[in-house]
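Written out below as structure tokens is the structure these notes cover.
Heads up, one of the protein chains got dropped from this complex, but the rest are sitting where they should.
Going in written order, the chains are labelled A, B and C, and every chain counts its residues from 1.
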Amino acid sequence: MSAVERLLSRAVKEISPGSIVNLGIGLPTQVMHYLPENFDVQIHSENGILGAWKQAEPALMDPFLIDAAGAYVSLREGASLFDSAVSFAMIRRARLDLTMIGAFEVDALGNLANWKIPGKFSPGIGGAMELAQKTKRIVVLTTHTDKHGNPKILKTCRLPLTAKACVSRIISDLAVIDVTPQGLVVREKLTDISNGDLQALTEAELTFETGEAAHEFV
Amino acid sequence: MSAVERLLSRAVKEISPGSIVNLGIGLPTQVMHYLPENFDVQIHSENGILGAWKQAEPALMDPFLIDAAGAYVSLREGASLFDSAVSFAMIRRARLDLTMIGAFEVDALGNLANWKIPGKFSPGIGGAMELAQKTKRIVVLTTHTDKHGNPKILKTCRLPLTAKACVSRIISDLAVIDVTPQGLVVREKLTDISNGDLQALTEAELTFETGEAAHEFV
Amino acid sequence: MKKNRTLENAIAAIPSGAVIMVGGFGNPGTPFSLISELVRQGQTDLTVIKNDANEAGHGISRLIEKRQVRKLITTHIGLNKLAIDRMNQGAIDVEFHPQGILAEKIRTAGAGSFGFLTDIGIDSEITRPEDLVDWKGTAYKVEMALSADFALIHAAQADWLGNLVYRGSAINFSPLMAMAANHVVVETPDLGAPGRFKPEHVHTPGAFVDSVVPLESLTSDYGILEHHVRR
Partner (left out) sequence: MKKNRTLENAIAAIPSGAVIMVGGFGNPGTPFSLISELVRQGQTDLTVIKNDANEAGHGISRLIEKRQVRKLITTHIGLNKLAIDRMNQGAIDVEFHPQGILAEKIRTAGAGSFGFLTDIGIDSEITRPEDLVDWKGTAYKVEMALSADFALIHAAQADWLGNLVYRGSAINFSPLMAMAANHVVVETPDLGAPGRFKPEHVHTPGAFVDSVVPLESLTSDYGILEHHVRR
């Protein structure tokens, strides 16, 4: 299993039966493909869908039905379609139980930066700010380090924030880390990485729980 | 023809083909019954109807379909039904061409008072304020005097205003009067009432046009 | 996850002192069965938000008659002389808003916003100086969002997920209130399995709905009011 597959397989377990979930662009949208076919969940897409599901069979793909990432989704029974104002009303009214979201940086206070790298990347905010600020629970899915091996889990975010103190949990390819008032607490990690090695790949200070923390997370 | 019938028959002529019209509670709602069956008009009702029409046949009356006055209306082909926010968006965005509205008092500046008599009558504002303030054209339908014979067309309204300077035209049982920058101008009147007699029943000063003004208005 | 509840359980969640939005413009859309159960259970000190006060003996007028209502936020109660009398006696506090402003205040809460800037009534006695803001050189009236603890809604049809379809003029305030209240209770005579609605036809997505109460039948309250039939 690749690092990304491991991360996505773990991410699926974050979704409680009966919940309403938004899957942000990037790693989170890929979580959809790991969901069991009959799992009781309603996927929200901010372009106006509640009840989006996996890509439609080729013969059933509808060019007038995409999710916010551009995928030709299908709809589950009980789906509804609505305008963008209603879609974001649902978000701002905290009717979503969970948003999984990507990150450029996330920090020990649960601050999230995922929309802008000044001078390099500024394609716009999209729906991220409202999702991050208003969803009941935000889980960040991210590789533990960037492609150069630099930590993405920081003491303090340096990039412009998407939202302050919004993240509840971080799932990387190496560990499951909770943001707590006492800082970052490792709940699960790969068995073949030591506490010291994980800390070395993380700028923020980590606390290691005994018990669960010792277990392989997938 | 009674005074009210005369007023309502004249009021029908205010409605241009193809227009969108709201008929306020009281005399205006009765205008509906004077409209020719195939007349090209869309009646707006602020409780969420565009395309309301005359009372349904008894067998077709729907207890879930009333207009804002409580009548069991029918719907014309091309009607739409929507929520109260959309209904008043339509009003505030001035998508209505005409509102006919009742009055306790109307004055030479086009001010309208029709919602409250302090200490006597204050059932609430309803939709009148937004209709009066935002419809492109407001035509007041009113008996020329109240039941005690006192003028309702005043120099200046004394009751709390519904909206300032909103009225374009007044149609009473005796005359058709326009609100102009030069004051009230009588466009049509009953032939059997003299200019002097009409002025005597009107507190505001009237100007009498020659030509049309001499004609019977029905 | 099924949102089905019994009438008794759904209403038992409402405590005395609650702020309750009630759908309906006149009879259509009024959730008479939910209201009847609230009358039966007898919660008091309620703040009720509804377009009108129904007519004496019906709908929320029964709550007013049983002195369960402390305050009514509404647009027009002209069809209910009893409610006007109670207001004039000082037995209930009544707060009036222009109809579209009430709708928009509710919708603003439903959109997760806090208020909006308008010019409706800005020159009238309903506007006090302290309601005005000067924003970059222009004066606006600030209308604050109106939310509620509960909304009581009648839907023509629903599914177990809480997706709602209204009909006729019974839409009115219901979709707005379903967005604005923290706990949304819906009654419907026609509850079915998810998949029954074309997704584009759903008026209120199930995300906004907490409890759905199936009604076995509709009482005479939901029928034609003979005194509103023109002869």
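Some notes on this structure:
The rule is simple: contacts are C-beta pairs under 8 Å (C-beta built on N, C-alpha and C of every residue); 3 or more make two chains touch, one makes a residue touch a chain.
Predicted model, so just to flag it, every value in this text is computed and none were measured.
Only one of A:Gln133, A:Ser172 or A:Thr202 touches the chain withheld from this view, namely A:Gln133. Only one residue in the set A:Pro36, A:Pro63, A:Gly149 or A:Gly196 touches the chain that does not appear here, and it is A:Pro63. Residue-wise, the contact with the chain that is not shown comes from A:Asp83, picked out of A:Glu5, A:Asp40 or A:Asp83. Checked against the hidden chain, the listed residues A:Asn47, A:Thr142 or A:Thr202 yield one contact partner: A:Asn47. Against the chain not shown here, subunit C presents residues 104, 107-108, 111-119, 133, 135, 138, 140, 142, 165-168, 171, 200-201, 203.
Subunit B residues in contact with the hidden partner, per the touch definition given at the top, are 17-18, 20, 40, 42, 44, 50-51, 75-82, 85-86, 88-96, 134. Across the interface with the omitted chain, subunit A contributes residues 45-49, 55, 58, 61-68, 70-72, 81-85, 87-89, 91-92, 122-130, 133-134, 160-164.
What we mean here is this: only the chains that are shown with their structure count from here on.
Taken as a graph of touching chains, this assembly is arranged as a line, each chain contacting the next along an open chain of partners. Looking at contacts between chains, the pair that accounts for the most C-beta pairs is B-C. Taking the mean Cα position of each chain as its centre, B sits at the greatest distance from subunit A. Comparing each chain's Cα centroid with the centroid of every protein Cα atom identifies chain C as the most central.
The mean-CA centres of subunit B and subunit C are about 29 angstrom from one another, to the nearest whole unit. Subunit A and subunit B have CA centres that are 57 Å apart. Not a single residue position of subunit B touches two or more of the other chains. Not a single residue position of subunit C touches two or more of the other chains.
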